[in-house]
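One structure is given below, encoded as structure tokens.
Here is subunit A:
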Amino acid sequence: MELVLAAAIGILAASGVWLLLRPRTFQVIIGLTLISYAVNLFIFSIGGLRTGADPVLRDAAGDIAQYADPLPQALVLTAIVIGFATTALFLVVLLTSRGLTGNDHVDGEDGTP
Partner candidate 1 sequence: MTRRWLPYPILSALLLLIWLLLNQSIAPGTILLGALLGVALAKVFGLLRPPKARVRNYPLLGLLFVRVVVDIVRSNIAVARIILRRDSRMQSGFVAIPLTLTDHYGLAVLACIITSTPGTIWVSYDSSANILLIHVLDLVDEASWIDSIKQRYERPLLEIFQ
Partner candidate 2 sequence: MSHSLLDAAILLAQILLLLAMSFSIIRMVRGPRAQDRVLALDALYVNAMILLLTIGIRSGSLLYVEAGLIIALLGFAGTVALSKFLMRGQVIE
């Protein structure tokens, strides 16, 4: 389980980073999206993985060990929301840049393909 998830995080991160280093704004935004998937999984995994654990408390008292670790989840939720917001902003900025410069190169000047 851990190995698979670690590999998954690695592949998402690698694809994202590769895109991040590309010259087109669209590539960068897709890259950022992939990286944020990787980061979300990373944060999530940090508390250790649980399959079949209860995500929600059954009753007031009980064995703590049977529940999934809630804190990383809460952190990921915050991260997802913030990531969504900033991705949206980045998108609008790249559109505006495209409008003003006439191309979709990250530097606003269409030198390289």
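A word on the picks: all candidates are chains of the complex that A comes from, given by their letters.
Convention: a contact is a pair of C-beta atoms (placed from the backbone, for glycine too) under 8 Å apart; a residue touches a chain by one contact, two chains touch by 3 or more; residues count from 1.
Small disclaimer: the values here were computed from a predicted structure and weren't measured.
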**OP:** Looking at subunit A, find the partner in this complex that touches it; the options are 1 or 2.
**Re:** 2
Original post:
What does subunit A use to touch candidate 2 in their complex?
Top reply: 51-52, 54-56
